[in-house]
Each structure stands twice: as structure tokens, then as C-alpha cells.
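Once you've had a glance at the structure underneath, I'll fire off some questions.
In this view, the complex is presented without one of its protein chains, the others remaining in place.
Here is subunit A:
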Amino acid sequence: MQLAVLGGFVVAALVPLLHQWFGTRTARVLALLPAAIAAWLLAQWPVIAAGETLWLEWAWVPGLDITLTFLIDGLAWLFAMLISVIGTLVLLYAGDYLHGHRDLPRFLVVITAFMMSMLGLVLADNLVALFVFWELTSITSYLLIGFNHTDLAARKSAQQGLFVTVGGGLALLAGFAMLALAGDSWSLAELTTQGEALKAHALYTPLLICVLLGAFTKSAQFPFHFWLPNAMAAPTPVSAYLHSATMVKAGVYLLARLHPALGGTEPWVITLSLVGALTMATGAFLAIQHTNVKKLLAYSTVMALGTLTMLLGIGSEYALTAFVVFLLAHSLYKGALFMVAGILDHEAGTKDVTAMGGLRHLMPRTALVAAVAALSLAGLPPLLGFLGKELMLEAVLGASHYRGVILLLAFVAAFLTLAVAAIVALRPFFGPVRETPRVPHEAPAGMLVGPALLATLSLLFGLVPGLLDPLVDATLAGLGVPEAETHLALWHGINLPLLLSLASLALGGLVARRWDRLRGQLARLEPLMARGPEAGYEALMAGMVRLAEWQTRFLQNGYIRNYLVMTLLVLVGLVGHALLVRHTPSLSFALDVYLHEAMVAGLMVAGAVAACVMRSRLAAVAAVGVMGFSIALTFVLFSAPDLAITQLLVETLTVILLVLVLFRLPRFATLSTPAERLRDLAVAGLSGGLVTLLMLAVLSGERLPRISDYMVANSQPLGHGHNIVNVILVDFRALDTLGEMFVLALAAIGVYAMLRFHAEAYEARDAANTRRSDDG
């Protein structure tokens, strides 16, 4: 399996090649990969159904104890199955949706990589591996949302999605680190067995906050819900796949996976159920303000994600059953509806539901699929969505904290969702026929097979819910409810959830009927909406840009001396601190100095200081010369004849060069204030003092054996030279000398080029420019 997932990334990289062989059929060929994975998963079903867990181990970074272990229990199986089955359908669909699109190969590369990341995420047992796959889904979905990269809105949405999810990812990483510390293990399977110890641990609250931040951003929970509808800038197959069935479910998956380890405590229950319920109501409320079919569906996804989070928060066995059923129902109908939305866009050329009408005559099959899927979304019998909604309401009635608030929010969400379903299914297909930008006709088979299959499954599971019993049991085992005995049934008798459903049907129908007028009234809330969390995000981004600008202006200000001063002060501070604290240099030295040596050193210092204070350029150059020749004398005094000769030659050449060029250079000017000079003097004094101290420290330290002993011993026998320095230069370290020659040659070429390229060339160009502008 690891091979399939990691191999999938390789296949993704090879897509451009495949595209050359298979052309427009590439998507269909590629669909074989998730189909094969789905088939393999299906073959494992007997093991999973027996309540066992499949372990697939593969050492990844043995040194750090990181293994790429895949763990397949009921929960992972359900998610992996959804990812691979819907993935197969989406690839088939995308092949036709983007038929002939120039960038189809690029799309297929990224979506395949995304699919594999998502599979890795739900199957991984190791926290680090899970995190890597988690971030991979963020990055690949960024590339998918920004697929139309020439569109500014798409780029902005992609960036927003990335920042929100990756920002949450950072929190998640911290949360995982604390989780591993608290549970003393990186393995999810081990962590889930020590729930009691984790909940009692001192790190429980901070780690819960971090993990929840990660999961909430990924799953678009309030107040991070805004990125998901914006992500609808992606091509529709992406919306169908990432933003309904997979990516956003990653957060929900993580919460479900950690439920046995972290769930059930008061903070967990209250946070999850309240945030979830709030997200539900917000999503459903924002949905009905939009006429763009993709936005309508996106906000209803936000609502569904809120529902799932809330159910995990409530956490009773009933709620967890509802979680599984609702998850499955949502993936089936939402995938189908997004694909229908894509068909509408593709065939009719618009996404606005108010601009379409009467399409059932022209595209009867699409209309049928849309109707079935929308019935499931609305939660009407006999579809799986109905079952999910009934279970959800039942679970809410059994909530332990804030039951009234949650119930109210859930009820609002339920009837508004019903209205959304009615709008999406009825508006485009019924009523009078309207003119659309394109003449609509039935979608190609490749685009219909996916939604049709998903809608059929919704219907089948709704009619025969008993089929799901073993799957729900197996998944519940992964959620920490072993040996559950679920018996799903469509008809529960007349009870409170059914009455609530009837009430929501009536209210939802009313909203759908009055939708046009209602939208007008809601539009008046616009100023309030503008203050939502998205505005906060925008303000944060703008603030970051301003901070970056400020620190660039402050640090990268383009003044060479500011860079120098800063670098030097940091250097003096760090090295000086280490020197004084760790290694106080002893200042007691036996001074064996001859008078002539001291005079040479004095001359050297005098030359350097004079070069600084001279007001005439010539005098300064002469002072530098004095210093250079004193250095040459030092070399003579201390047994370095070769250095002395070189220094003399170079110093002479330097003085000649400077004198030649000097008269073409500006005179010295006093440009700085006395205060500035004082500051510079202080910096220079500190740096110089540091060098002196460093050298004293080196001298007082222990001497290591000289590496040059070998050179001294072998200069004559191996190098056949009596001057050891020369032998080192041309033999032992000849490569250094070669490099030196290159540097010199480069400098010579540079000097030559600059001298040849006269200023006249510039002047001529300026003159020409002036003439041109005069003529113009």
C-alpha cells in the first residue's frame, strides 16, 4: 500500500509523459490508479469487517524512530474508500470537463499528487508522517485552487486557502509535538490506547488548543470558514473532490482519529459542539445569500463540516453513528451535486442559478441525478441524507452540554439547507426555459457516470440502510466504540426528530419560495458581513505587509555603514561575550621586544592613523604606503623573505595605481557630523579591541601540532625545492594558486572592461534621449 501511495506520486510526476502517449484519454488511464486502490481496499473488507486492524509497516527514518506505518481500521478504511472511489469518478469527470484544455496534464499531475497525499493522511499511523501528508494536501490544493493562475481572484483565493490551512498546520505541528511528549509515542494507535493518561496530563489543554486550531482551519470551521467558499475559484472537478469529499474532511478525520485519545472531556465537548453548531448555522445562513451554484454548495459544505464537528463533540454512541452516516451521505450527495454544477457551467455556460431555467427538457438525465442528490442534501426520505439528518437531530437531543443552543442552531441549519437543496435542484431544471450563454445539451457520458453513480448509492443506502451496518460498526471501532451493534433503519416511528424534520420541511420550502425577496432583504446586511472574519484576515495580511515594509526600511536601508555597524556590533557582542565569559585571556606576557621591532610597529600604527586623519588624498595614500612598507619590514624581521618581497612589490604598485587614479577622483570632503564620527570611532575601537583580545586569546591558548611539519620535511625530497613557501604555493597547495590566478584574471578583465567602456558612451546616450524627447 505504501508502494501504491508513494508510487502514485511517481505516477503523478510521469503524467506529462503519459499525456504524450494517451493524449486526451490520459485521465481515464490515470483513473485506473485510484480504482486499483479501491479494489484492493475492497478486498481487505472481510478483515476490517471482523473488527481487526491492518498494519503495514515500513521503516522510513529509522534513526529518528519515524516509520511510515499504515494503519487500516474501519475509520481509515471508510475515508480511504471515499477518497479512492470519488477520486476515480472525479478523474473520469475531469477528463471530459477539461477536454482539450491546454493545461490538462498539469491538472492531472497535481490532482493525482493530492489524491495520494490524502490517502497517506488517512492511512498514516505515525504523527510525523501524518503531518507531512497533511501539509502536502495544503500545498497541492493551493496549486489546484490557483489552477487558473492568470486570474487574480483565483490566485488570491489560493493564497488565502494556503495561509489559513498552513497557519493551522503550524499549530498542529506544535500540538503533535506536545501530544508525542505527553503520550511518549509518535504512533496514533498507541496514543489512542492511553486516552486517560493524556487527558490527565498537564499539557492536555495547550495541546488540545493547538490540535483543534489545525483541524478547524483545515475543515473550515467558524471563524475560519471563509477560505472554503473562496476556494471555489478552482475548476469544478477540484471543488467536487477537494472541497466536498476529501481535503476539508481531513480536519474532521483528525478529530475523529483523536477522539478516543483526547475526546470526551469538558473542553473538548463544549468547544467542538458549540463551534460545530455555530459553523452549521453560519454556513447555511451564508449559503442562501448567493446565486452562484458553486457558492451555494460550498457554504452548505461548511454547514456539513460543522455538523460533523458538532457530532464528534457530543460524542455519544448515537452521535458517532450519526457522524459516520452523515459523513458518507455528505460525500455522496455533495460530490454528485458539484459535478452537476460543473455540468451546468460546462453546458449552459453560467453558474448563476437565477439565469437558468427549464433545463430538464434539454438535459433530463442531469436533472434526474441532480434531483436525487438534492433530495439527499435536503434530508428527505428515502435517501441516505434523511437517515443522516434524523440521526443528527436525535444525537443533538441527547447532547450533554448547551442542548438548547445546539438544537436551535441545528434546526436553523436544517431548514436553510433544505432551502439550498430546493434552490439548487429546482431553479435550473424547472420553471420556464431561459436563455443561457451557451445552448445546453446533455453532458457527455464521462461527466454523467460519476454523479449518477454517487446519486444511485445515496438512494440505495437510503432504501436498504442495513447494508451499512457492518461498515458503521467497523468505523465505530476506530472511534473508540468497540463491538457496536448498529441497526440503521429508515423509519423510526413518529418521534421528535421526525416532527422537527417536518417543521424544517415547511420552513425550508417557504424560504425557497420567497428566496428572491429574501435575498434582497439580506443584501441590506452587507455592511455587517464586511466586518466578518475575512476582514480580519485581510487586515492581518495588510499588517504583515506593513511590518515587512517597516523592517525592510529599518534593516535593509541601503546604507553600507548601517549594515557594517550592525554586523560589527553583533559580532563584538557575541564573540566578546564568549571571550570574556568562557575564556578570559591572560594578559601577562613576557615582552621580549627589541627596540627596532617596536619602532617598526609604531611606524605601522602611525601610518594607519595618519591615513585616517589626513585631509589630502595624496597624503593619505602616502600614509597607507608607510604602513605597507612597515609591514614588509615586519615580514623581513620575522623570517618571511618571500612575503616581504611580495608586499614591497604590491605596495609599490598600489601607491603608483592610486596616485595615477587619484587625480581623477573627488577630493576628500567632510560629510559627517562630529556625533557620527564619534559613533563610528566607538564602533571601530570596539572592533579593533576585539581583534586584539582574540589574538591574545589565540596566543595564550594551547598550540596544536603544525600541519606544516609534513611540508617542511618533504619540500626537498618530494617537491625538489629549497624554498618551502614556494614549494607549498606551486606544489602542495597548487590549487589555491590556480584559484588566485583566476581571481587576478577576473579582476584584470573587469578593470580593462571598465576602462574601455567610457563615460562618453553614457553621455552620448543621454544626449540621444534628450533629442528624442524634444522631438516627441
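Here, contacts are C-beta pairs under 8 Å (C-beta built on N, C-alpha and C of every residue); 3 or more make two chains touch, one makes a residue touch a chain; residues count from 1.
Everything that follows uses one rule, which is that contacts and distances are computed from a predicted model.
> One chain of this complex is missing from the view, so tell me which of "Peptidoglycan-associated lipoprotein", "Recombination protein RecR", "Multicomponent Na+:H+ antiporter subunit C" or "Part of AAA domain-containing protein" is its UniProt name.
In UniProt, the chain excluded from the picture bears the name "Multicomponent Na+:H+ antiporter subunit C".
> Among A:32, A:496 or A:747, choose the residue that contacts the chain missing from this document, as touch is defined above.
A:747
> Who touches the missing chain here, A:52, A:103, A:352 or A:680?
A:680
> Could you list which residues of subunit A touch the chain missing from the display?
Contact residues on subunit A toward the absent chain are 558-561, 564-565, 568, 589, 591-593, 597-598, 601, 604-605, 608-609, 611-612, 617, 620-621, 624, 627-628, 631, 634-635, 637-643, 646-647, 650, 653-654, 657-658, 661-662, 664-669, 671-672, 680-681, 683-685, 687-692, 695-696, 698-699, 703, 706-708, 711-713, 715-717, 721-725, 728-729, 733, 736-737, 740, 743-744, 746-748, 750-751, 754-755, 757, 759, 762.
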